[in-house]
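Only one protein chain is missing; all other protein chains are in place.
Going by the order they are written in, the chains are A and B; count residues from 1 in each one.
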Amino acid sequence: MSRYLGGKEVAERIARLLPEAVVDVAPQWVVVDPTKLLAVGRLLKDDPELDCRYLISLTAVDRIDHFDLVYHLASLAKNHVIVVKARLLDREKPEAPSLTAIWRAADLQECEVYDLMGIRFSGHPSLRRVFLWEGFAGYPLRKDYLNMPGGVKPGLPLFPGVRPDEEGAVDG
Amino acid sequence: MTLLAAWYDIRDLSNAVTHLLEWVGDWGPSWLVYVLSAVIGGAAIFGFAAAGALINSWIERRAIGRFQARLGPNRVGPFGLLQPFADVLKLMLKEPLFPRLLERWLFVLAPIVVFIPAVMVFGVFPFGPGMTFVDLNVGVVYVLAISSLGVIAVFMAGWSSANKFSLISAMRVVAMLVSYEVPMVLALLGVVVFAGTMSLSGIVVWQQQYHVWIIVLQPLAAAIYLIAGTTELNRTPTDIAEAESELVAGYHTEYSGMRFALFYAVELVNALAVSAVAASLFLGGWWLFGLDRWLPGWLIFIGKVYAVYGLLIWLRGTLPRLRIDQLLAFAWKFLLPLAMANVIVTAFEVVIWVEYDLSAGVVLPLFAIVNVALAAVLIGGWAKLMSYRFERLPKRALLVHDIAVPATSTPMSTEQV
Partner (left out) sequence: MADVHSEPFVINLGPQHPSTHGVFRMRLTLDGERVLDMDMTVGYLHRSTEKLAEERTYIQNIPFTDRMDYLSAMTNNLAYCLAAEKLLGIEAPERAQYLRVIMSELQRLANHAMAIGAFANDCGAWQTPLMYMFREREKILDLFEMTCGARLTTNYVRIGGVSFDVPPEFVPAMTALLAEMPRRIEEYASLLTENEILLARARDVGVLSAADAIDCAVSGPMLRASGVAWDLRKAEPYCVYDRMDFDIPIGVNGDCYDRMVVRLEEMRQSVRILEQALAQMPQGPVKINVPLAVRPPVGEAYARVESPKGELGFYLVSDGGPTPYRFKIRSPSYINLTPLKQMMVGHNVADAVIILGSIDIVLGEVDR
């Protein structure tokens, strides 16, 4: 099995060089300050012990009151995976630094996150909406996409054919 | 050569025509004989070309299907034999589209300009002894010159379609066709030097006279002609014009309906023409070691033509496509030196033969052995020279059993938050 490094381990290593970067620690991931993401990324890539030169996945989760940017990083040479998160508290115009300077793999994945979640990445060479088009109303993966201002409801109802007052018929 | 010389002798169809024309000449004016001979010959040539196009279409699709482990078309008629008719019917019923920006006159003329030379070239082929429509004494030059006219048509088609893809394709095709003319001419020059005549039926008679197929004496020329001919036909492995993935259909993308049918038919008719030239010059035409005394000569000729055509189909079904720069490099750096070497050696051999007045029975086998050895050495050696750069890297993957850090046996933690 690849080792999934625990949050404490990674937090310790990060805190050694960038003490105020770590915001929160969980058993499986580390939460860092979004403004320090570039420094943390470079540390994670250059550190000989962590050696995270492979960016597996870059994604975002909409947690109603804030956004969570989730980075899965791996080291092929040492065969371990670490999970780094960053909380973006601004709901209207979330912004984070782009990590394309560190890992080129972030290029397309940040475009996807921008397209579907609306998080802008500053410093990205060509941030654009990949799947949808420029001018698309809203950002679909957000949780409030179904209730857009003006009463627009572009999404599906919960289950087609189910009356809104029913339980949603999940135990079918 | 014992021909019955009667009008019903099907071994020499020109007999019937000659008798007919004599009969007409008895009662009619002389210009009628002349016009009638032209009409009959022209109709025969055109009929052969058109029938060839239809039959080739069926043969090609079935043969390519069999090469690819599948059946070809087999729904329309028994064994799919009516498929070409169905295709022609469909293409005739299509709407002729004219994109707004194209050059109207060039667009309309291009299929005509490409079709006429394709049919005209059949006029000099010796279908049998005495069965040549027009027995020019510069037949080889005529064939090469007429088939070069197709280049103009290709460029007209590509330029007049208001389409960047067509233009790219047309320019590539012109470069390719022009480059491959040179080795083709030199290859045929070798044959002409041996036979001493440029008339196609004369070359066949020469082969009959010396009881030899020129392919044995000129293997290098045959190989070069076959490759150059394949390229002149825009067939795989050199079909960058129409089948290159990014060019959709190349210079005839914008054509639809009967115009496209003409382009497609011309490809098949040209294939037949190249095969016919190869069959006449290299494989002995209508002569088959005396068998043509019983079998009709034109049957033997058609058999040989379709044998060579089968070889062309085989090449198409097997090989991938070359890139345009590789193609041009192949023509100028590989085929041209080989063709020139062939011409030089052939010239020396013929001079030795004529000057010292040697007997053909002694000298021709010797030439055959020398030429075959030379061909093998040249092709093998030059090919090795040009492809040595592929030898530096392995052609198989390396196998690795374990990755750098093997997986640990401890499972990862499944603690929840």
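The criterion applied here is as follows: a residue touches a chain if its C-beta (ideal position, glycine included) is under 8 Å from a C-beta of that chain, and two chains touch if they have at least 3 such contacts.
Only a predicted model underlies this, so the values are computations on that prediction, with no experimental measurement involved.
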Residue of A:Leu55, A:Leu88 or A:Ile119 touching the missing chain in the full complex: A:Leu55
Residues from subunit B at the interface with the omitted partner, ascending: 64, 67-70, 164-165, 168, 236-237, 239-240, 243-246, 248, 316-326, 387, 390, 393-407, 414, 416-417
Absent chain, residues of subunit A that touch it: 1-2, 28, 53-57, 59, 61-62, 70, 72, 76, 79, 81, 83, 103-105, 107-109, 112, 116, 130-133, 140-141, 145, 155-156, 158-159, 170-172
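In this section, only the chains that are shown with their structure count from here on.
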Whole-Å separation of chain centres (CA-atom averages), subunit A against subunit B: 61
